[in-house]
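These notes concern the structure reproduced below.
Coming up: subunit A.
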Amino acid sequence: MAEVWVPALLRPLCGGTARLQVEGATLGDVLRAVEARCPGFMERVVSEGALRPEIAVAIDGEAGSFPLFEPVGPASHVSILPAIGGG
Partner candidate 1 sequence: MRRTQVQARLNGADVDFLCEPRQSLLEILRDELGLTGTKEGCSNGNCGACSVMLNGRLVNACCVLAVETDGADILTIEGVADGDQLHPLQQAFLEEAALQCGICTPGFIIAAKALLEREPDATEERIRYWLAGNLCRCTGYDKIVKAVQRAGVQMKGSAS
Partner candidate 2 sequence: MTAAEKPSYRVIGTRPIRPDGVEKVTGKALFGADARPAGLVYGKVLRSPHAHARILSIDTRAAEAFPGVLAVATARDLPAASDEVQALGETAVNLKELSDNVLASDRVLYRGHAVAAVAAASVHVAEEAARRIRVEYEPLPVVLDVREAMLDDAPLLNERLLTRSMGKTISDRPSNVASKVQFVGGDVEKAFAEADAVVERHFTTKMVHQGYIEPQTATVQWNPDGEITVWATTQGAFACRGQLAEVLRRPASTIRVIPMEVGGGFGGKTPVYLEPVAAILSRKSGRPVMLTMSRSEVFEATGPTSGTSIHVKLAASGGRLTAAQLDLAYEAGAYPGSSVSAGAMTMLAPYDVENFKIDGYDVVVNKPKTAAYRAPGSPAAAFALEQAVDELARAIGADPLAFREASSSREGTRMVNGMPFPRIGHEECLRAAMESAHYRSPIEGPNRGRGVASGYWFNAGMQSSVTVAVNTDGTVNLVEGSSDLSGTRASLAMQLAESLGIEYSQVRVTVADTDSVGHNDVSGGSRTTFATGLAVHQAALDIQQQMRTRAAKLWGCAEDEVVYEAGSLRCTTDEAKTLTFAGMAAQSARTGGPINGRASLLARGAGGAFGTHIADVEVDPETGKVQVLRYTAVQDVGTAIHPAYVEGQIQGGAAQGIGWALNEEYYYDDDGRLANASFLDYRMPTALDLPAIDTVIVEVPNPGHPYGVRGAGEVPIVPPLAAIANAIADATGHRFSDLPISPRRIVETLHHLE
């Protein structure tokens, strides 16, 4: 099970939970598994089949704008975070 860190602003969708354990072999699978438990989550994070430009994801400490096919390990940690603006 991958551990997903839900950002504070999306926790209301997940009953206030900060961490979820979900199954999924790819980032897309993981996000869809979160969506199944937290309806409305997906559209906040994904648009037109890719992460929204204002959103980034960190998988096991590596942050970036990953494709949804990015592999996620069975014990991986996935964080949803705002993309880093540099001005």
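Candidate entries met the following condition: all candidates are chains of the complex that A comes from, given by their letters.
The rule is simple: a residue touches a chain if its C-beta (ideal position, glycine included) is under 8 Å from a C-beta of that chain, and two chains touch if they have at least 3 such contacts; residues count from 1.
What you see is a predicted model; the values in this text were computed from it and never measured.
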Among 1 or 2, touch partner of subunit A in the complex: 2
In the complex, go through subunit A and note every residue touching candidate 2. 5, 7-11, 18-19, 43-45, 47, 52-55, 58, 61-65, 77, 79-87
